[in-house]
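This report refers to the structure that appears directly beneath it.
For this depiction, one protein chain was excluded, whereas all remaining protein chains were kept in their positions.
Going in written order, the chains are labelled A and B, and every chain counts its residues from 1.
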Amino acid sequence: MKKLKKLKKLPKYILLAAIAAFFLFPVIYMLAMSVMTSEEVSRILDFSSDGFKSIDLIPQVFSLEQYYQVFFRRADYLLEFWNSIIITVPTVIGQTVVCALAAFAFGKLEFPGRDKLFFVYIILLILPTQVTLVPNYIVLNNMGLLNSFLAVILPGMFSAFGVCLLRQSVRYIPDAFIEAARMDGASYINIFLKIILPQIKGGLVTLFLLCFIDNYNLIEQPLAYFNDSEKYPLAVTMSEIGVNDAGIVFACGVMFMIPPLLIYYIGQDDVSSPFTLSDKG
Amino acid sequence: MFRKIIRFGFVFIITALLGILALWVPLNAITQIPNIRIQNRVESKSGLTVKEIADFLDEKVLSEVAFSADGEETEVKGRSVVPTAVNEDYFALQKFNLNGKNFTESDITDKSTKAIISETLARKLFFNKNAVGKTFEMNSKVYTVCAVFKEYEDIISRCSADGKDRVFIPYTGMDYAKLTVDTVMYSNTNDNIKITLLCSEDYSGTNLIQKNKVLQNFINILKAEAFILLATVVIKIIILITRQVIQLFKKEIKNRYFAEIIGNHKLYIFSRVLAVIAAAALLAVVFIVSDFEIYVLPYYMAEDNIFDIPHYISKIIEASQNGNSILIAGDTYYNNLYTLSFVISLFSAILFAFMIIVMYKQILCALKKLRKTGQK
Partner (left out) sequence: MKKKSKLKKAIIIFGITFLAVVAVLTYFAGTIEYMLLPRVSVANIESGQISGEPVTEQGVCLVPNMSVVESDGIAYIFILYPREDNTAYIEEVNVQVRDRNNMYCEIKLDPTFTSYSVVYETSRDLVNGDKVVVEAN
């Protein structure tokens, strides 16, 4: 009996493994190419001659030359890595705080025009970022914030997506908790910190992860709002690097890939869908 | 407790460093020393002239013989260099990696003014190691660099070199009727016995093939030490597993029959028997595949009784006396490299074996203490 059940699962596993390999192939390719020498990478990426190009995953000579070049010789890539971190971390932290407060307001508090305002927020979800690029530019120019990191951090902190996501989580908390707390004389801040926050922890972690990945890959806002090329985050340089520095593209990519991976692994356990009922009596 | 960890770490680091030294020094020497025989001219003797040996090679139609003759030290662009006359086989015989083209036969017959220099000299003269095609003036002739070769820069190679920068030119470019040959190199084919006979008087011969085998000894000794370690571990594992199986049988045989015991614990017994057989097979395969042969130079071998210690001691003393008394002219890079590597490998191999025994004893003591505290 047991063997039959195991055999039935086999085609499912094979299909899943094939799809996973298909998705993981770029990552594996990048890792394999990052341990090749620069000359071999330039030779493989040379598309000037016509003909059949084969995919070589196994390097001829295993060398850490690319990592040496990226970490020790090219300080500009390291500085851009720190630019990425400087742009992403404040944005994500600010976004979590602002959206949690806003979600509490939209979810549990009553004020006139609450539903209509929330409808406007949902419409903002549908709006692509490119539409607001030029108005944002004009506002930032008038505020004098162009060409500083705040130009990307401040607009990023106020995003509609987080409010909608967390509001769903807040809605699932029973009203009885809040009424009981009001009767015991708790202020709104106490209710927020002690009752709401622990119960939407899953949604907070999800928001953190999604915002991190979203802001880490920003290309248009830094390109539009920054004048100095020294302030560009690593994502912008990675998009142009294939032309200039083909020899060390892949090691750069691996370095670029590590922070989101780590953040995802750390937060993986607490990620939960906001649509599950939490009944912590 | 902390002190013990520091002591162990200290011993471990020293053992690892000694192991790396004992492995790297002979490997480095073996990759550099080619499998050829060399005749080095003794300094006080006159030796052959370049013309004599070139005519000899043409007459007897011998191939793969190379010779070099140092000229007078001269100056190029304010730096002192030694022009050295070589024939076209010089670089191929020593398996040098040339960045460029070697001398051809036509270069030698046409007396062309080409030169081959080392990367260090290229950097001094032309500020770049890619110096193929650049020209310089030496002894009022203009030479073109046709190839550049790489010199080893580790400390042992630097100590064995004599520090002179050499410019290699075809031998027809110098006054070769009067120039004395300093080094003759040849491979070990049957015809080349004629070279040994030709050079026997004023030259001292060295057989680098034998020296390479002697250096290989050190690597074989390290391999043998590693194998002994692996064998001890594998045998301990085999004993542990068999003890487990025997204990199982002892426990069960009181209540059941033999065949019943095997029937109940099929997987357990089968996996353990398989593990024992696999471990023993692995050990046998590793033993057969690796070679541990120790090579003793024929000079030192005793005639009849190989355990004749006084004979060995007298031979060693004799060899060192001979070695010290002969002064050799020309480039003695390979001889120096061999001597240095031999001495360093010998000492590091002995010290490494000693430190391994010390570390092994420390590990055993620590394991025993752990077992005692575990049992308590």
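The rule is simple: a contact is a pair of C-beta atoms (placed from the backbone, for glycine too) under 8 Å apart; a residue touches a chain by one contact, two chains touch by 3 or more.
A quick note: this is a predicted structure, and the numbers were derived from the prediction, not measured.
*Asks:* Who touches the missing chain here, A:F81, A:F192 or A:Y216?
*Replies:* Spelled out, the listed residue whose C-beta touches the missing chain is A:F81.
*Asks:* Decide which residue listed in B:T31, B:T135 or B:N322 touches the omitted chain of the complex.
*Replies:* B:T135
*Asks:* By the contact definition given up top, give the residues of subunit A that touch the hidden chain.
*Replies:* 71-73, 75, 78-79, 81-82, 85, 255, 258-259, 262, 265-266, 269
*Asks:* In terms of residues, what is the contact footprint of the unshown chain on subunit B?
*Replies:* Contacting residues on subunit B, toward the hidden partner: 75, 77-79, 123-130, 133-136.
The rule is short, and it goes like this: only the chains that are shown with their structure count from here on.
*Asks:* Can you check how far apart subunit A and subunit B are, centre to centre, with Cα atoms defining each centre and the answer in Å?
*Replies:* Here subunit A and subunit B have centroids separated by 55 Å.
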